[in-house]
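Excluded from the complex is one protein chain; the other protein chains are retained at their positions.
Chain naming follows the written order as A, B, C and D, and within any one chain the residues start at number 1.
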Amino acid sequence: MNPAVVAFVALFRRDLLLAMRRRGDMANPLIFFVMVVSIFPLALGGDPRLLAAVAPGVVWVAALLAALMSMDALFREDFADGSLEQMLLSPCPHSVLVGARVLAHWLLTGLPLVLLAPLLALLLNLPTEAMPALLLSLLLGTPVLSLVGAIGVALTVGLRRGGMLLALLMLPLYIPVLIFGAGAVEYAASGQPWTAPVLFLAAILALAVTLAPPAAAAALRVTMGE
Amino acid sequence: MNPAVVAFVALFRRDLLLAMRRRGDMANPLIFFVMVVSIFPLALGGDPRLLAAVAPGVVWVAALLAALMSMDALFREDFADGSLEQMLLSPCPHSVLVGARVLAHWLLTGLPLVLLAPLLALLLNLPTEAMPALLLSLLLGTPVLSLVGAIGVALTVGLRRGGMLLALLMLPLYIPVLIFGAGAVEYAASGQPWTAPVLFLAAILALAVTLAPPAAAAALRVTMGE
Amino acid sequence: MFRYLHEWGSPPVFYARAGRWQRGLWALSALLMLAGLWGGLVLAPVDYEQGEVYRIIYIHVPAAWVAMFAYVVMATTGAIGLIWRLKVAEVITSAGARVGASFTLLALATGAIWGQPTWGTWWVWDARLTSVLVLLFLYLGFIALENAIEDRRSAARACAILALVGVVNIPIIHFSVYWWNTLHQGPTVARLSAPAIHISMLVPLLLMALGSMLFYAGALLSWARALMLERERSSRWAAREVNT
Amino acid sequence: MTVAADPRLEVRGLTAWRDDRELFHALSFTLEPGAIAHIEGPNGAGKTTLLRMLCGLLSPAAGEILWAGQAMSRCAGDYARALGYVGHVDALKLDLTPTENLRVASALAGRPASTAAVEAALGYAGLRGFEDVPARQLSAGQRRRAALARLQLQGALLWVLDEPLTALDVSGRAWVEATISDHAEAGGMVVLTTHQPMALARRREVTRIALEVAL
Partner (left out) sequence: MTVAADPRLEVRGLTAWRDDRELFHALSFTLEPGAIAHIEGPNGAGKTTLLRMLCGLLSPAAGEILWAGQAMSRCAGDYARALGYVGHVDALKLDLTPTENLRVASALAGRPASTAAVEAALGYAGLRGFEDVPARQLSAGQRRRAALARLQLQGALLWVLDEPLTALDVSGRAWVEATISDHAEAGGMVVLTTHQPMALARRREVTRIALEVAL
């Protein structure tokens, strides 16, 4: 087999194995997501119409923040324990290695979040007609969050307080995903057609899949060679 | 001078000095705060009336998340480089040492956030009548976030992915602050009297100032003796 | 010609030449701006809808234009620095972020000041305003990243990658923001009706815009010189430069 | 250094478990002023575990640690004042200079040192010229030197050192050996581990405590 494929599989399996070993931590992004969504009714005072109006936005903002916070784990630990250095010394193309890690990250944090979102949307009184739009937009949008986030993490790895800096760098880049994602859900909730924003999300995803891994790999090489 | 006072001053000055050395990082919590507030209109669609209705809640939730994220820096770095161990071996009362760090943390992150909040509230079309309530509630509430957060950080320090776990532990404890804080602003915005929630916040602050440092110190001793 | 361009890549040559250029740019810019201001504040008629307030346009619009232009310049020089590892390109990129951020801030501030009397509010979540705010965030992210990385060379390269990622995103952001807002437009805000601008207002505006562009170029070179001197502080030419 | 009434470290029947494995069983020894204890044992024997127990950073499965005749937890403040620990990590703030690091460390130990004292200690540690460089820019061995310089300023009576020679060059090693001998000479106590041969100049009595690997 091609050594790059072997390395991809090995790294991907390693990340799943690590997640298994720390089963407790695995649920964390999910619980964070649930919490951010559920403090909103507390902060807004519980008026059901107001909640329904803000539901698409709140679910999407919460998903975005959960992705952001879990993203940090992607490379930071590897940096501290020297594994990242070893990864960069590998003869396999670095973008392949980054790809393996991003895929594992999305499977472990993005996907569960997508599956849980409809339940939370119900809590916020989002009309059921909007559920397909919510699911589809999250399904297309969360991988973009992981992919673009990988670039940000690669740029900030090894910096003190990198987590905060990461948020700063990533939020502007996340804005299109947020607008199209929340937009699709809002249209669906108000009975308008919502295919256009979902198509945009799909296009952004295609762009991110092709461009983000090499960009993240390049960023890693720069920040590691500090 | 009392050695405990000397240690308090030394630690407090150290944290300010560290912040000076990393002037760039200092603004990060603030920028994060600004960003979270400004992505909400993007997610909600920019209708000024809807924004005004959610403004108190959004500003408070953003303040809470910014405090949470910056909090992590409070002890985590000290843990990784061994300073925390040395702090625990000090003969001075540990709650005094914790107090010094929390005070520095609040001065460096909480206070600037309080000062910036009115500007952001303006962006969200919060009526100007509500500004005093916003300022006062944040002024009383953000130190509580720092103090209670210190307990959470002390409990999770040294755990992988502690940041996420911290969020889980802290959000429930932050809820009273959030309810009274956002409540005070909402009352003020709708012309109702808002002294009661602010008094509650003051009482919570008094409680937190007396109880949080010893609790955080005890938590530190427990997690360090792992 | 090629040789002349090539020489710009050497730090001491850059430092010396940029010093000369910078003075010229500033002089020309001052001239244009004075003319523009005279035309705008004295000659141009009062706007029949807004009164005197509208004259802030002579700062606001040029600032907004430069703010957007500066990002493209920053990404371009960033790419050049990344590919050819030119120190000069790196310092220009870094200077560009600062100057660009200042102009963005100026556009935001003048816009907000203008908004208060005309729209009755400092800020609305309108597509154009939002995209300028996002632009400011991109600049601030760039500056924060640069501050956080210790080594100047790797900071420059990391920031160049960020600028490039940002530039890929700018059309997407621009597009999404406009598209988002046209469909969710809040109905309440009274917008400035856009009358075809009178020639006596247009000419000063264009003069101001050109002046601002030259001012921007001068500021860029001046910042870049300072950064270059700091970076090269251990070299002989820099020591000579500081001592004289 | 302040000397307690009867400064003496007694370890009685100390037992350590890690998961399901007993590392050492009913370990007892006593350290009088002027004594040096060298904990020996192969990798994984439990040396670090023992030292962290002596510092109160880990609790033993059985047995007790007495300071001046009192259980460690009973005289926490006194014991903390007497104790100086340098572990595997250096406990330096990388954005502060060695001088600033040591000033904070001495204040935390309840014994604030003047800048002059700090600079003298750093000079003695071979860091002259690096006093005002952020610790981030020091090499591994230079950081280790700064960490060890802490001991002198804190004026601790009992030094607990985990592999103090890590990353040190020949001159650094000689400095550590001299410092330890001097400290013992002046009535201090030292518990240390190292896998490297140490020459303690004045040939003071060194108690050797051997741990074995239990599999």
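Some notes on this structure:
Operating definition for what follows: contacts are C-beta pairs under 8 Å (C-beta built on N, C-alpha and C of every residue); 3 or more make two chains touch, one makes a residue touch a chain.
What you are looking at is a predicted structure, and each value in this text was computed from that prediction instead of being measured.
Touching the missing chain, out of D:13, D:42, D:69 or D:123, is residue D:42.
With the whole complex as reference, residues 3, 6-7, 9-11, 14, 17-18, 21-22, 81-83, 85-92, 97, 224-226 of subunit A touch the missing chain. In the full complex, subunit D touches the hidden chain at residues 18-19, 41-48, 88, 126, 129-130, 137-142, 144-145, 163, 166-173, 195-196, 215.
Going forward, only the chains that are shown with their structure count from here on.
Between subunit B and subunit D the centroid-to-centroid distance comes to 37 Å (mean Cα coordinates, whole Å). In subunit C, the residues that touch at least two other chains are 137, 140, 144, 148, 150, 177, 180, 184. In subunit A, the residues touching two or more other chains are 160-161, 165, 168, 171-172, 175, 179, 183, 186.
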